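With one protein chain removed, the remaining protein chains of the complex are shown where they sit.
Now for chain A:
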Amino acid sequence: MATLNILVLVCLSYVALLFAVAFAADRAALRGRGTWLRSPLVYTLSLSIYCTAWTFYGAVGFAARSGLEFLTIYLGPTLVVIGWWWALRKMVRVGRSQRITSIADLISSRYGKSNTLAVFVTVLAVVGTTPYIALQLQSVTFSFAAFAETGPGTGQALNRDVTAFWLALGLALFTILFGTRNLDANERHHGVVMAIALEAVVKLFALLAVGVFVVWGLSGGVSETLARIDASKIATWDVSASRWVGVTALSAAAFLCLPRMFQVMVVENEDEDHLRTAAWAFPAYLMLMSLFVVPIAVVGLDLLEGTNPDLFVLSLPLSQGQDGLAILAFLGGFSSATSMVIVAAIALSTMVSNHIVMPIWLNMTGGSAVISGDVRQVALLARRLSIAGVVFLGYLYFTISGGGTALAKIGLVSFAGVAQFLPALLGGLFWRGATRMGAMTGLAIGSVVWLYSLFLPSFGPAVILSEGIMQQGLLGLSWLRPQALFGSEGMDPLVHAVMWSMLLNTAGFVLVSLLSFPKPIERLQGAQFVNVYEHSPTSGGWTGGLAQTEDLLIMAQRIMGPTQAQTFFAGAAGGQGIGGYLPEPSPDFLQALERELSGSVGAAAAHAMVGQIVGGASVSVEDLMAVADETAQIMEYSSKLEAKSAELTRTARKLREANDKLTQLSRQKDAFLSQVSHELRTPMTSIRAFSEILRDTKGLKAGEAGKYASVIHDEAIRLTRLLDDLLDLSVLENGQVNLNVQSGTLADLLDRAAAAAGGEAATLKIRRRRGDEDIILSTDLDRLAQVFINLIANARKYCDAAQPVLTIETRMSGETLLVDFTDNGSGIPVDKQDVIFEKFSRIGDTKAGGAGLGLAICREIMARLGGQVTYLPGQQGAAFRVSLPLEQRVAAQ
């Protein structure tokens, strides 16, 4: 009894130490100290909760019964950590970016935040883990019992149930204390992680110590030990290949899917790079753990024939009177058991409270829990009760099952249960086509097959499934025999169950995924998960109010384009009587925004987007950004195409216009050459004819000779004028004009122009309002007069009204002087309006007049004066507007 008392004392001290370590670690983390808490070594050690009491004690038992097959349990995780490093990294990245709290959360989140799926996964996880927790309780109570039996006070039989109860209570207390300090399940539990890291060291040290004792203490060295192994029946154990492959694959799958592994690997992960260290350190740890398993088993079989090989690690030192080593071994087993129970309880309680308790509570309270403090308290309570519940379930299972041999196999049965998550998990991470329906189908089929072919039969024959069903199959259908499904007889029951459950699970998952259509949110989450590296790793939350509106604005900008979105938001804010761009997120505004967005991305997507931001639900802003970016890119691309096409159309039109203009100009040039030829030849004809008359005709009358001479003279002047015009235009076009700036009133200038254009001739009536014309100009008056003369002369020449009237109107537009010359003729046809200012342009082929240089000269002059002359369409007749900025005179001077 003394040993037992010492054991209890040591045990309590050890627990006290764990409390102290966890407390210190939490404090250090809280104060921002202790970066070593976040070291990759601690991460690797925390992964070692994979090695539970089942592996600590059970591996030796396994080896004693089945030889080297126990290695498969270590081989699976090793292959995953080394070979699937990239898959783990992706899982960790997704977990961090999506603020994933558990494997149920991951699967549910991936498949459109389906709570049904989360409940499903949670229930399956609880069903699979509860026996496992019971197994831990069992191993500790067994080891207590082992001490009690060999101790001096053997008579006092230890009540196993009481031991298990106190153990369960202590574990629940510890887990509640350190596992639910923060509500945010996504935050790290530094205390817990540190404690299990310490436990990892203890169990490794304990197992190594026992191993060293066995090899050097009992066997007398390495070579002797090897000789003993050769002699034992373990060496001759033949290993079934299918079991090797099956169990290795199973343990690999379980390593990824076990809720507690997910907890330490993904949720508690501090840094993705830690995986890099774990990739070699964790296999090394596993190798050390398995190093002495065979020697212990062999020596145990030799020395303790007939006792439970599962307890060799403990019973060997005890039988040799090595109480100290035995206590160390006990602590190792205790560490393995407690660390597993603690982490599993945290993982399961998170799932149970988040996916089962909280939804029910929210539903019961009508979902009106808007006060954050309220929800926090409820959530914490739910988490704590869940921990107690999970541990209690394990205890219940332990007491009901009676801790029989059925528990021994439960480790692998449990593995097979959680392995059903694998297709949905990997499919979700790597296949965008995976759908919620597919995941549900696969999980349902897989878990049913697992329950029927492995879990229920594991309770032993005739406990749950009757002998009849086992032998004849369900309803007497032989192909439904639990351990020979579809007539696959003669297989190992475990391999059989794993094969069929995984096969049907995967097939159902893939098939239904291909056939079903994902909802928008599934697509969104699918993209987020599969393309996790392309999206921002951070995740945001909202506090509501304007922050929400800003998020909406950011999203809207990405979908609608900044200008449009800002205008819309500013308009909405204005409507609410608020300045700036951020209106209150009122229902009206949200509805309007949704409508606005649906124009860009469709109604469903818009609804989901607005709903997600405003609902403050679990989709992060980054998720929406990812979709919005995609949409924006597509829209940008298509609008670029549209712009391109519009640009091409514009260019084509411009080219056509240019071509038309060129063609017209070319025709004009031809016409001009004809015109110049005509204009030159006509006076020359007269000059030649009359000079020949003067030369050849004898006896001309004096009057006639004088008259003919003056014709020659006039025509010579006409020629000169034409040449002057051409030269004038050429000079103006080349910009070699010196302006002769003078001051004068507009009225005087118009008088001068009207007179010069032949104003006294009564053919053209000119209407003016002299009152408007009292404007002093300071410009090159001669040039401006030249423009006016041209315009008046044009009206005289071309106005086709019966009684031609030219109206000259003057007004100021700002600092610009506008003088309009409007006649009452038929005006200029639209197709000619473009070209009348081109030189050599004349309207009509045969109308008499100038050489078509007048308006071209006017345009050039006005350009030099800083103004312009334009045709005013839509007046009664031909209308020209001369505009001249008056401040130009300053520049001109």
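Keep this in mind: a residue touches a chain if its C-beta (ideal position, glycine included) is under 8 Å from a C-beta of that chain, and two chains touch if they have at least 3 such contacts; residues count from 1.
By our rule, contacts and distances are computed from a predicted model.
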Name per UniProt, for the chain absent here [options: "Alkaline phosphatase synthesis transcriptional regulatory protein PhoP", "Cytochrome c-type biogenesis protein", "NADH-quinone oxidoreductase subunit J" or "Metal-dependent phosphohydrolase"]: "Alkaline phosphatase synthesis transcriptional regulatory protein PhoP"
Residue of A:Asn531, A:Thr697 or A:Thr720 touching the missing chain in the full complex: A:Thr697
Contact partner of the left-out chain, one of A:Thr685, A:Ser730, A:Thr763 or A:Ser826: A:Thr685
Residues of chain A (touch criterion as defined above) contacting the omitted chain: 673-675, 677-682, 684-690, 692-693, 696-697, 711, 714-715, 845-848
